[in-house]
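One chain of protein is taken out of this complex; the other chains stay put.
Coming up: subunit A.
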Amino acid sequence: QHRNLLELLKRTTIHGESNSVLIIGPRGSGKTALLNHALKDLKEMKQVQENLLEHFLPGLLQTNDKVTLKEITRQLQLENVVGDKVFGSFAENLAFLLEALRKGDRASSCPVLFVLDEFDLFVHHKNQTLLYNLFDVSQSAQTPVTVVGLTCRQDILELLEKRVKSRFSHRQIYLLNSFDFRQYLKIFKEQLSLPAKLPDNFFAQKWNSNIQRLTEDKVVQEVLQNLFHHSKDLRSLHLLLMLAVCKVTVHHPLVTAADLQEASKHYRADSRANIVHGLSVLEICLIIAMKHLNDVYEGEPFNFQMVYNEFQKFVQRKAHCMNNFEKPVVMKAFEHLLQLELVKPIERPTVRAQKEYLLMRLLLDNHQIMDALQLYPNCPTDVRQWAASSLSWL
């Protein structure tokens, strides 16, 4: 794929051909890295050095065509730019830009490269005018222009309008994370090894041999296997490795298997369970009441009054350790759960409806609740038994 892209770019800059290409791949599969690498290689070639004009247009920053156009004119440093300000209306700008691009022909003008990051965001602009014009210019035989789009949506072609699609040369480069576990291990080793050119050669050797040992360690392999099954992309591998490497200090100069394990545990912690861990006992009781309601009514939404009823039933019949709290106190606990977004209302609250009768849903799973309860410190046994009980006493 690298070769393909390089070929394409070379053809634009050296031979003056116009092209357009889309690079598609899931998040973290290295699209931007690939492009940067190709560009670096390109620049090293002697023929290209002064000639290429590049414009990086990240889709996140260009929210509509006007902004994009201003950015392009700014980067091109065209004549009607005074300092950093650009004036003229949208139509004027576009016309001027197209003129400038159109005046040059193959022999005397510089090739221009447009890199559109997050291409799918550009597709949502009004009428897709910018895309249309860019592709139009790339099809007509004036200034050699290459448009490279990077996106993570597979169905990007369907989003393009018909006229835009017809002007797009349907070149696509797919980047898929299609390596298996053994290659993954090799990548792991390569990422962590220090290059041999470091001044402190002795330390580099010690480090590299440690990495080699780690690669063969069963525990480390298990950790990596877990991560590999969860998501193949290299970005999560990087995150995990950085967390482990952070622990390296002067006193602890080598990465150990325990570090990797801890980093993995950190990475995979269930955040909702952590939040449930910090709730007060009253709030836990409310969550258990909601869980029972969900079991009985098979997932239908409930409101505060029903939850309060369940809670009352529990306190009257079973609990010896919980005093019966007043309704406003229970309401405050419920509102805390709302604020943490563990419970969400089905529709926005209107002025007319009372707070207690607003229908809501619980955003926690039964398993999550039971697991979190196991870890909950100082849980009164009554509450725990209530959670695990079936509803035979109803």
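The definition used in the following text is that a contact is a pair of C-beta atoms (placed from the backbone, for glycine too) under 8 Å apart; a residue touches a chain by one contact, two chains touch by 3 or more; residues count from 1.
Here, contacts and distances are computed from a predicted model.
The listed choices are "General transcription and DNA repair factor IIH helicase subunit XPD", "Mannose-1-phosphate guanyltransferase alpha isoform X2", "Glutaredoxin domain-containing protein" or "Origin recognition complex subunit 5"; the UniProt protein name belonging to the chain that is not shown reads "Origin recognition complex subunit 5". Checked against the hidden chain, the listed residues A:F181, A:F203 or A:Y357 yield one contact partner: A:Y357. Considering the whole complex, the residue from A:V219, A:L282 or A:V315 that touches the absent chain is A:L282.
Listed here are the subunit A residues that touch the chain not shown: 27, 32, 58, 60-63, 67, 70-71, 84, 120-121, 152-153, 235-236, 239, 242-243, 246-247, 249-250, 269, 271-272, 274-275, 277-282, 303, 305-306, 309, 322, 325-329, 332-333, 339-341, 352-354, 356-357, 377-378.
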